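Note that one protein chain is taken out, while the other chains of the complex remain in position.
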Amino acid sequence: MLDQEFKRIGDRLFSEGLVGANFGNMSVRAEGEAGFRITRTGAYLDSGEMPVFVPYEGNAPPEASSEYRVHRAVYRATPHRAIVHAHPVHAVAASLDLEVIRPADSEGRLLCPEIPVVTGEPGTDEIAKNVAEALFRGNIVMVRGHGTFAAGKTLDEAYIYTSIAEYACRILILSGRLRGVA
Amino acid sequence: MLDQEFKRIGDRLFSEGLVGANFGNMSVRAEGEAGFRITRTGAYLDSGEMPVFVPYEGNAPPEASSEYRVHRAVYRATPHRAIVHAHPVHAVAASLDLEVIRPADSEGRLLCPEIPVVTGEPGTDEIAKNVAEALFRGNIVMVRGHGTFAAGKTLDEAYIYTSIAEYACRILILSGRLRGVA
Amino acid sequence: MLDQEFKRIGDRLFSEGLVGANFGNMSVRAEGEAGFRITRTGAYLDSGEMPVFVPYEGNAPPEASSEYRVHRAVYRATPHRAIVHAHPVHAVAASLDLEVIRPADSEGRLLCPEIPVVTGEPGTDEIAKNVAEALFRGNIVMVRGHGTFAAGKTLDEAYIYTSIAEYACRILILSGRLRGVA
Partner (left out) sequence: MLDQEFKRIGDRLFSEGLVGANFGNMSVRAEGEAGFRITRTGAYLDSGEMPVFVPYEGNAPPEASSEYRVHRAVYRATPHRAIVHAHPVHAVAASLDLEVIRPADSEGRLLCPEIPVVTGEPGTDEIAKNVAEALFRGNIVMVRGHGTFAAGKTLDEAYIYTSIAEYACRILILSGRLRGVA
């Protein structure tokens, strides 16, 4: 079940160009257990491999995605039940020069009128703390030069926020608004 | 039958990048009934789910796309038999700064030489009225910052107009003509 | 056989984004007959429908692509055995402002160092004459604002020239060389 659900969302992330190669990762809270299930380190998101259990505290198994610390921090600080981390190219390009991304399209303005851009190198406590704080207040955050972290009740919801953010940034870039937003 | 027809067009809309995530919707007039069938609210257009009947007057079922008001206004005001609403990124980008989109490519100049850009927030009477008026006079209209509504005798025809409009806007943007058109 | 060959190339044209909707057409010379087989009018190039026979002289059947006149003129004036007409967006954008397209990438410089840009409205004798003259001297030509006509010994060869031309124009546009080429 869960592997098929991960594959279904992974296929959508690939076909929309929101991830490439073996980048990105996803997780869901484990029902009735003190932890969550996350994609494997180095896995292609469309591989259909069974995700790995990581507890909220203590050691994570070595086959878990190396970004499990960010996911753990989000589950500990927020009520979200699923997380998608992707590398959408227009959103990452926009994040390099903006402090906050303000969509100009109607869906973006309605659903994420201000997408915060935070900093932090992959694997550090800084990125975990900054992402968790931002996702306590909303459904999506950009890590500058790195990618999106989106969260929600389901993987579908987290994927949809990812898609909306990338779409909003494509509109900003294509319409020549990139530099005027911040 | 109808669910397969919706899926066939939904697959094309996705593979050409004319919609992403669970955005966009489609409908066709119901044969011999006073209403139309429309995709479900929140559905992926490539899901193959059975569309939902909405009458020309009175309440719509809660599972109908929340943009059924626009579709209803078009069916009441025009002879069109099918509608596709999509979110093509180049067309939406172009719509932000133009009052009318004038294609520079031969198909666009032949089939939709002047694509009107109207305003209106999703879900309002204003958008329904503006889209219906524009589709009374033609096959496609842009809602600024939101997306295309295309109509015709069949879903294929509405999809083809959607594709033509997006293609025309890509040409305008890639050739540096975006600002000189209005 | 022939329908599968057309479908195989049609699928590649779609997946590389060289055509959209029901645009573009393809043909091959008929072995041992005074004519060629061409895709149907209004057909999706990935449909797998059986192409239609058109004689070198006299009436064409109404189900043949409306651009059969261009294909006929090429077969009468050149030794090519297959033709692909596509609408690649970067090549069409580049054609609007150039008299000749000069690729900057190594494949383009090797295989089509000067891609001529000709004029002519779809369906006219002018476009048929201009395309046939250009394909007498080479494997690919641009019709300004309209699309590519590529020809060769096989559909594969014609498709490959189409792909090379679009790739070359993407490089010119992405590297900021578009205006400096003519």
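Letters A, B and C mark the chains as written, and numbering starts fresh at 1 in each.
Assume a residue touches a chain if its C-beta (ideal position, glycine included) is under 8 Å from a C-beta of that chain, and two chains touch if they have at least 3 such contacts.
Quantities reported herein were computed from a predicted structural model and do not represent experimental measurements.
Visitor: Which of the displayed chains are touched by the chain that has been omitted?
Guide: Output: missing chain touches A, C.
Visitor: Which one, A:Arg29, A:Arg72, A:His87 or A:Arg177, makes contact with the chain that was left out?
Guide: Counting the whole complex, the residue in contact with the absent chain is A:His87.
Visitor: With the full complex in mind, choose from A:Asn22, A:Thr41 or A:Thr154 the residue touching the hidden chain.
Guide: Candidates A:Asn22, A:Thr41 or A:Thr154; residue touching the omitted chain: A:Asn22.
Visitor: Under the stated touch rule, tell me which residues of subunit C contact the chain that is not displayed.
Guide: That gives, for subunit C, the contact residues 12, 15-16, 104-107, 109-110, 156, 159-160, 163-164, 166-167, 170-171, 174-177.
Visitor: Counting contacts across the full complex, list the positions on subunit A that touch the omitted chain.
Guide: 14, 20-23, 87, 89-90, 92-94, 96-97, 121-122, 143, 145-146, 173, 178
The definition used in the following text is that only the chains that are shown with their structure count from here on.
Visitor: Give me the fewest steps it takes to get from subunit A to subunit C if each step has to go to a chain it touches.
Guide: Counted as steps through touching chains, the separation is 2.
Visitor: Same residues or different residues where subunit A meets subunit B? The copies count as same if more than half of the interface numbers are shared.
Guide: Different residues, largely: of all residue numbers at this interface, under half are found in both copies.
Visitor: Please compute the angle of the rotation superposing subunit B on subunit C (C-alpha atoms), rounded to a multiple of 5 degrees.
Guide: That rotation is 90 degrees, given to the nearest 5.
Visitor: Between subunit A and subunit C, what is the separation of their C-alpha centroids in Å?
Guide: Taking the average C-alpha coordinate of subunit A and of subunit C, the gap between them is 42 Å.
Visitor: Roughly how far is subunit A from subunit B, centre to centre by C-alpha average, rounded to an integer in Å?
Guide: 30
Visitor: Mark out which residues of subunit C touch at least two other chains, giving numbers and ranges.
Guide: Residues of subunit C never touch two or more of the other chains.
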